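Here is the structure we will look at.
As you look at this complex, bear in mind that one protein chain is not there, while each of the others sits in place.
Then we have chain A:
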Amino acid sequence: MRTLFLILALGIFSFSSSDSVLAEQPVVITNSGGIEVGDKAPEFNLKNIDGKMYSFDNIMDANGNKPKGYIVVFTCNTCPYAVANEERLIELHKKYAPKGYPVVAIQPNDPAVQPGDSFQAMKENAKEKGFPFLYLIDEGQEIFPKYGATRTPEVYLVDANRVLRYHGAIDDSPRDPGSVDEKFVEKAIQSMEKGGQPEPASTKAVGCSIKTA
(Lines give C-alpha, C1' and ligand atoms only; values in the text may rest on other atoms or scores of the structure.)
Protein backbone atom coordinates (compact mmCIF):
# COMPACT_ATOMS: atom_id res chain seq x y z
CA MET A 1 0.00 0.00 0.00
CA ARG A 2 2.79 2.41 0.92
CA THR A 3 4.56 1.61 -2.31
CA LEU A 4 1.38 2.41 -4.19
CA PHE A 5 1.14 5.77 -2.43
CA LEU A 6 4.75 6.45 -3.23
CA ILE A 7 4.29 5.67 -6.91
CA LEU A 8 1.15 7.78 -7.03
CA ALA A 9 2.83 10.61 -5.18
CA LEU A 10 5.87 10.48 -7.44
CA GLY A 11 3.65 10.36 -10.49
CA ILE A 12 1.60 13.36 -9.49
CA PHE A 13 4.68 15.20 -8.38
CA SER A 14 6.67 14.75 -11.57
CA PHE A 15 3.55 15.44 -13.64
CA SER A 16 2.70 18.72 -11.96
CA SER A 17 6.16 20.01 -11.26
CA SER A 18 8.17 21.69 -13.96
CA ASP A 19 11.15 21.93 -11.65
CA SER A 20 13.26 18.93 -12.61
CA VAL A 21 15.55 19.23 -9.61
CA LEU A 22 12.60 19.02 -7.26
CA ALA A 23 11.05 16.19 -9.22
CA GLU A 24 14.14 14.10 -8.62
CA GLN A 25 13.82 14.44 -4.87
CA PRO A 26 12.42 11.26 -3.34
CA VAL A 27 9.01 11.76 -1.84
CA VAL A 28 9.00 10.67 1.74
CA ILE A 29 5.64 9.97 3.27
CA THR A 30 5.51 10.54 6.97
CA ASN A 31 2.62 10.21 9.35
CA SER A 32 3.86 12.93 11.68
CA GLY A 33 3.96 16.60 10.84
CA GLY A 34 7.20 18.45 10.50
CA ILE A 35 9.65 19.38 7.82
CA GLU A 36 11.69 17.41 5.33
CA VAL A 37 15.09 18.22 3.90
CA GLY A 38 14.55 21.00 1.34
CA ASP A 39 11.71 22.57 3.32
CA LYS A 40 11.82 26.00 4.93
CA ALA A 41 12.65 25.78 8.64
CA PRO A 42 9.85 27.14 10.86
CA GLU A 43 10.53 30.50 12.47
CA PHE A 44 10.84 30.75 16.23
CA ASN A 45 11.35 33.42 18.84
CA LEU A 46 12.43 31.75 22.05
CA LYS A 47 13.91 32.73 25.37
CA ASN A 48 17.56 31.95 25.97
CA ILE A 49 18.95 31.09 29.41
CA ASP A 50 20.23 34.71 29.58
CA GLY A 51 16.62 35.92 29.40
CA LYS A 52 16.95 37.37 25.86
CA MET A 53 14.75 36.33 22.97
CA TYR A 54 16.34 34.75 19.89
CA SER A 55 15.15 34.03 16.36
CA PHE A 56 16.94 33.36 13.05
CA ASP A 57 16.99 37.14 12.58
CA ASN A 58 19.18 37.99 15.56
CA ILE A 59 21.34 34.89 15.94
CA MET A 60 24.92 35.61 14.89
CA ASP A 61 27.98 33.45 14.40
CA ALA A 62 31.09 33.69 16.59
CA ASN A 63 32.35 36.69 14.60
CA GLY A 64 29.11 38.63 14.94
CA ASN A 65 28.17 37.94 11.32
CA LYS A 66 25.00 36.54 9.83
CA PRO A 67 25.39 32.76 10.00
CA LYS A 68 25.93 30.62 6.92
CA GLY A 69 23.92 27.99 8.69
CA TYR A 70 22.35 27.08 12.01
CA ILE A 71 22.93 23.81 13.86
CA VAL A 72 19.49 23.72 15.47
CA VAL A 73 19.37 20.90 17.98
CA PHE A 74 16.48 19.80 20.17
CA THR A 75 18.10 18.65 23.37
CA CYS A 76 17.58 18.69 27.12
CA ASN A 77 19.23 18.20 30.50
CA THR A 78 17.67 14.92 31.47
CA CYS A 79 17.97 12.47 28.59
CA PRO A 80 21.05 10.24 28.86
CA TYR A 81 21.54 10.50 25.09
CA ALA A 82 21.39 14.30 25.32
CA VAL A 83 23.92 14.24 28.15
CA ALA A 84 26.15 11.89 26.14
CA ASN A 85 26.17 14.46 23.34
CA GLU A 86 26.74 17.66 25.35
CA GLU A 87 30.49 17.59 24.90
CA ARG A 88 30.08 16.93 21.18
CA LEU A 89 27.75 19.94 20.83
CA ILE A 90 30.26 22.13 22.66
CA GLU A 91 33.00 20.96 20.29
CA LEU A 92 30.79 21.49 17.26
CA HIS A 93 30.02 25.04 18.32
CA LYS A 94 33.66 25.83 19.12
CA LYS A 95 34.76 24.51 15.75
CA TYR A 96 31.95 25.78 13.53
CA ALA A 97 30.53 28.96 15.11
CA PRO A 98 33.69 30.84 13.98
CA LYS A 99 33.12 29.37 10.49
CA GLY A 100 29.53 30.62 10.38
CA TYR A 101 27.58 27.70 11.85
CA PRO A 102 26.56 28.27 15.47
CA VAL A 103 24.80 25.62 17.55
CA VAL A 104 21.30 26.71 18.57
CA ALA A 105 20.02 24.34 21.25
CA ILE A 106 16.29 24.24 21.96
CA GLN A 107 14.90 22.44 25.01
CA PRO A 108 11.46 21.06 24.03
CA ASN A 109 10.36 19.14 27.14
CA ASP A 110 7.53 20.45 29.28
CA PRO A 111 9.07 21.20 32.70
CA ALA A 112 5.72 20.34 34.30
CA VAL A 113 6.32 16.75 33.17
CA GLN A 114 10.11 16.79 33.39
CA PRO A 115 11.13 19.13 36.25
CA GLY A 116 14.82 18.49 35.49
CA ASP A 117 14.31 20.49 32.30
CA SER A 118 12.96 23.66 33.90
CA PHE A 119 14.33 27.01 32.79
CA GLN A 120 16.25 27.25 36.06
CA ALA A 121 17.66 23.73 35.59
CA MET A 122 18.67 24.63 32.03
CA LYS A 123 20.59 27.64 33.34
CA GLU A 124 22.35 25.52 35.94
CA ASN A 125 23.23 22.76 33.50
CA ALA A 126 24.54 25.23 30.92
CA LYS A 127 26.68 26.91 33.56
CA GLU A 128 28.00 23.67 34.95
CA LYS A 129 28.90 22.25 31.53
CA GLY A 130 29.96 25.59 30.10
CA PHE A 131 27.65 25.66 27.10
CA PRO A 132 29.10 28.23 24.69
CA PHE A 133 25.92 28.16 22.56
CA LEU A 134 22.36 29.46 22.90
CA TYR A 135 20.13 27.24 25.02
CA LEU A 136 16.55 28.25 24.31
CA ILE A 137 13.39 26.97 25.94
CA ASP A 138 10.45 25.96 23.78
CA GLU A 139 7.92 27.48 26.14
CA GLY A 140 4.48 26.06 25.50
CA GLN A 141 6.05 23.27 23.39
CA GLU A 142 4.99 25.00 20.16
CA ILE A 143 8.14 24.92 18.07
CA PHE A 144 9.28 21.28 18.17
CA PRO A 145 6.03 19.96 16.56
CA LYS A 146 6.49 22.41 13.69
CA TYR A 147 9.86 20.83 13.04
CA GLY A 148 8.47 17.36 13.61
CA ALA A 149 11.07 16.62 16.25
CA THR A 150 10.32 13.49 18.28
CA ARG A 151 13.36 12.94 20.44
CA THR A 152 16.35 14.46 22.15
CA PRO A 153 18.93 15.00 20.83
CA GLU A 154 17.80 15.66 17.25
CA VAL A 155 19.61 17.99 14.84
CA TYR A 156 18.16 20.20 12.10
CA LEU A 157 20.94 21.77 10.06
CA VAL A 158 19.50 24.86 8.42
CA ASP A 159 21.26 27.00 5.80
CA ALA A 160 21.44 30.81 5.52
CA ASN A 161 18.19 30.80 3.55
CA ARG A 162 16.65 28.85 6.44
CA VAL A 163 16.20 25.77 4.33
CA LEU A 164 16.65 22.40 6.05
CA ARG A 165 19.71 20.67 4.63
CA TYR A 166 20.31 17.82 7.08
CA HIS A 167 18.20 16.20 9.75
CA GLY A 168 19.12 13.58 12.30
CA ALA A 169 21.95 12.52 14.57
CA ILE A 170 25.18 14.35 15.33
CA ASP A 171 27.17 11.26 14.38
CA ASP A 172 26.78 7.53 13.97
CA SER A 173 27.43 6.64 17.61
CA PRO A 174 25.25 8.85 19.85
CA ARG A 175 25.79 6.70 22.91
CA ASP A 176 29.54 6.07 22.77
CA PRO A 177 31.73 8.97 21.63
CA GLY A 178 34.62 6.51 21.42
CA SER A 179 32.95 4.49 18.67
CA VAL A 180 32.20 7.32 16.25
CA ASP A 181 33.11 6.44 12.66
CA GLU A 182 31.09 9.06 10.82
CA LYS A 183 30.39 12.63 11.95
CA PHE A 184 27.14 13.32 10.12
CA VAL A 185 26.72 17.01 11.04
CA GLU A 186 30.35 17.91 10.30
CA LYS A 187 30.17 16.08 7.00
CA ALA A 188 26.95 17.90 6.15
CA ILE A 189 28.51 21.30 6.89
CA GLN A 190 31.51 20.42 4.75
CA SER A 191 29.17 19.51 1.88
CA MET A 192 27.32 22.80 2.30
CA GLU A 193 30.61 24.69 2.31
CA LYS A 194 31.40 23.13 -1.07
CA GLY A 195 27.97 24.06 -2.33
CA GLY A 196 26.71 20.49 -2.31
CA GLN A 197 23.85 18.66 -0.72
CA PRO A 198 24.71 16.70 2.43
CA GLU A 199 24.76 12.96 2.04
CA PRO A 200 23.26 11.31 4.01
CA ALA A 201 20.69 14.10 4.26
CA SER A 202 18.90 12.40 7.08
CA THR A 203 19.81 9.84 9.70
CA LYS A 204 18.15 8.30 12.74
CA ALA A 205 19.20 7.61 16.29
CA VAL A 206 17.68 6.28 19.44
CA GLY A 207 16.78 9.14 21.73
CA CYS A 208 14.36 10.08 24.49
CA SER A 209 10.84 10.91 23.47
CA ILE A 210 10.00 14.60 23.94
CA LYS A 211 8.00 15.00 27.13
CA THR A 212 4.68 16.80 26.89
CA ALA A 213 1.72 17.01 29.22
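Here are a few things to note about the model shown:
Convention: a contact is a pair of C-beta atoms (placed from the backbone, for glycine too) under 8 Å apart; a residue touches a chain by one contact, two chains touch by 3 or more; residues count from 1.
Throughout what follows, contacts and distances are computed from a predicted model.
The listed options are "ExbD/TolR family protein", "Transporter substrate-binding domain-containing protein", "TlpA family protein disulfide reductase" or "Multiple sugar transport system permease protein", and the UniProt record of the chain not shown names that protein "TlpA family protein disulfide reductase". The chain that is not drawn here is touched, among residues A:Pro42, A:Pro102, A:Pro174 or A:Pro198, by A:Pro174.
Among the residues A:Lys94, A:Lys127 or A:Lys204, only A:Lys204 touches the chain that is left out of the figure. Contact between chain A and the unshown chain involves residues 31-32, 80, 150-151, 168-169, 172-176, 179, 184, 200, 203-211.
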